[in-house]
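The structure under discussion appears below in the form of structure tokens.
Here the complex is missing one protein chain, while the rest keep their positions.
On to chain A.
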Amino acid sequence: MDYRRVFDHVFGLQLWIAGGVFVVVAGLLLGALVFNRARRRDKLPFAAAEHNAIEIAFAVFLGGAAAFLVWLSLSNNHRLDYGDTLAVAQQSGLPAGQQPVRVDVTAFQWCWSAAYPGSTTTVSGSCATPADRPVIVVPQGRPVEFAITSRDVAHAFWIPDLALKRDAYPDHVNTVLMTFPETGQWLGRCSEYCGTYHKDMDFFVRAVPPEQYQAFLQTGSLPARAAA
């Protein structure tokens, strides 16, 4: 799922709408401040204290705006499979080689580890300095299902540049599905406050070509000149 594209689309549209509303409200406000100063007026611009027809019309308009925004919200949430991996079930009908790859991510105070079902390869680190950040390796071009849990308190798995986030709870597994169309490396962070060194819980996610990923699963490390 392309969280980033959906985010950019929805947030971008909302930003335009919000900007428009702000300009209209601020404009009316400024107009009133300039033209309605007591010094400039000796009587009220209008005396009426309510106008039911306008009020009801405005309420209907607001209802319409709300309906549109609800539609925007829900339809995009469905595009993201409710932010969940309901789609994993549908994707399991895919041919071998296209099916999602699962990566088990575990948060703990204060770092991350990852395990790969069917392989002895694991990733971990201490997060104490930037050099000790774990690098979670994933294949490029194939859906990846992150199965996220925690060993202790609540944390959250966040890759800001990819707009991907899901909380990590003990005694519970959350899943998110994400395809990495390109190779590359992204910074991840913990975004749910988890105690003293919450600030240090950074990690990397690195997408590599499928062959390198296979090598990684077998040997536990990437070839020396792996694509970054």
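By our rule, a contact is a pair of C-beta atoms (placed from the backbone, for glycine too) under 8 Å apart; a residue touches a chain by one contact, two chains touch by 3 or more; residues count from 1.
We take it that contacts and distances are computed from a predicted model.
Hidden chain, UniProt protein name from the list "Ectoine/hydroxyectoine ABC transporter permease subunit EhuD", "Rieske 2Fe-2S domain-containing protein", "Fe-S cluster assembly protein SufD" or "Cytochrome c oxidase subunit 1": "Cytochrome c oxidase subunit 1". The hidden chain makes contact, of the residues A:Ala156, A:Leu177 or A:Ala207, with A:Ala156.
Note that of A:Gln109, A:Ser124 or A:Thr183, the residue touching the chain absent from this view is A:Gln109. Although one chain is not drawn, its touching partners on chain A can still be listed: residues 3, 6-7, 10-11, 14-15, 18, 21-22, 25-26, 28-29, 31-33, 36-38, 41-50, 55, 58-59, 62-63, 65-66, 69-70, 72-74, 76-77, 79-80, 82-84, 109, 130, 152-154, 156, 158, 160-161, 163-167, 169-172, 174-175, 187, 189-199.
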